[in-house]
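Before anything else, here's the structure in question.
Only one protein chain is missing; all other protein chains are in place.
Here is chain A:
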Amino acid sequence: MRIAEAWRVALDALSANRLRSMLTMLGVIIGVAAVVVLVAIGTGAKREVEQQVEGLGSNLLIVVPGRIDFGAAPAVSRLSLADVEAVNRIVGDPQRVAVTVTSGETVRAGTRSAFTTVQGVLETTPQVFVRDLDRGAYLTASDVDTSRRVAVLGATVATTLFGDREPVGQQVAIAGVRFRVVGVFAPLGQSLGVDRDDEVHIPVTAAHRLYGTQRIDGIAVKAPDREKISELGNRIVAELSRRHPDTEFSAVTQEQILGVLGDILGVLTGVLAAIAGISLLVGGVGVSNIMLVSVRERTREIGLRKAVGARPRDIAIQFLLEAVLLTVLGGVLGMALGVGAAWLISALSPVPAAVTWWSLALSFGVSAVVGIIFGVVPAQRAGRLDPVIALRAE
């Protein structure tokens, strides 16, 4: 029998049992779609995190107490502004050093309020990180030196508190203390469901007074060039360790953050893909099952085909093609469903989903292979049927 003929016969057989074929395919469709969607989500998350970390600025070195590791508990910071001075001396240029002390606070303006992240920072922040202003100006050195109660609002906070009104020059109350708005950040947008515009910057000195603490949560350094980053990091960590012998410090670069995050998200994507792969496997078992039913049901037809000259191979190929057709059609529909679902998820939820060509190719290939693997046993069984017994079957 010619192969084109066999395809036609397989297609006829499937369309003769349309509902059953569809239900069988559904298992494969769901499996393939799940692989595509979950890999897309994993890939999208990874890509977004990468963009975000790279978007912070170049040649960044982040120094924090504790160890930056997968699963490490956050450490309580013992850093203070005196430590920042020490870091300044090592770096040699205070303009390249930024700090943060962070707290969640309620910010009010008139009757409106917002619970947001309030960061105490130095005036150097825009030189270290990429952070553009939409209106007004950023904090100044004198603001920091005099603990002036001025604030720069993130875009979301500004909108929540002031709506369409101009925030710059207005008063806000942070934890009950009055601050004057001097600037508004340009919006950064959301990432991974976190609103990056939901924050307020105030001078670190004002923050210390407001929170009643002297602590610094983290120090960021912009290295003069790429090659010096790790050496600079080592020197800073050594100095801080000398000043706080009982505390561990870590200096991480963007590459290291990306590496850690990439590992985490890679594992996550792998787990998701494996779970989806299981559903694809289950779909394959469904195909195998239905093919066995089909062989049994069409035993008489097999007997007749054999009587008129079909070789065992002809019959086996016919049923194998049927199984492959089921899974390949299911695979194509599953890819379409997966791409559509990924697009919907991107459009309607904060989860970024990026469909990758390799996940499409992989799931399609896997579904075709599943069809062959799970079709072989029923096909061989069909091919080996004794024509005499097959003809007699009811």
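In the analysis below, a contact is a pair of C-beta atoms (placed from the backbone, for glycine too) under 8 Å apart; a residue touches a chain by one contact, two chains touch by 3 or more; residues count from 1.
Definition applied: contacts and distances are computed from a predicted model.
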item: UniProt protein name of the chain not shown, from "Transcriptional regulator, PadR family", "ABC transporter ATP-binding protein", "Anaerobic DMSO reductase chain A" or "Spore germination protein KB"; value: "ABC transporter ATP-binding protein"
item: Which residue of A:M291, A:A310, A:L329 or A:V366 touches the chain not shown here; value: A:A310
item: Footprint left on chain A by the chain that the document does not show; value: 1-2, 5, 12, 16, 300-301, 303-314, 386-388, 391
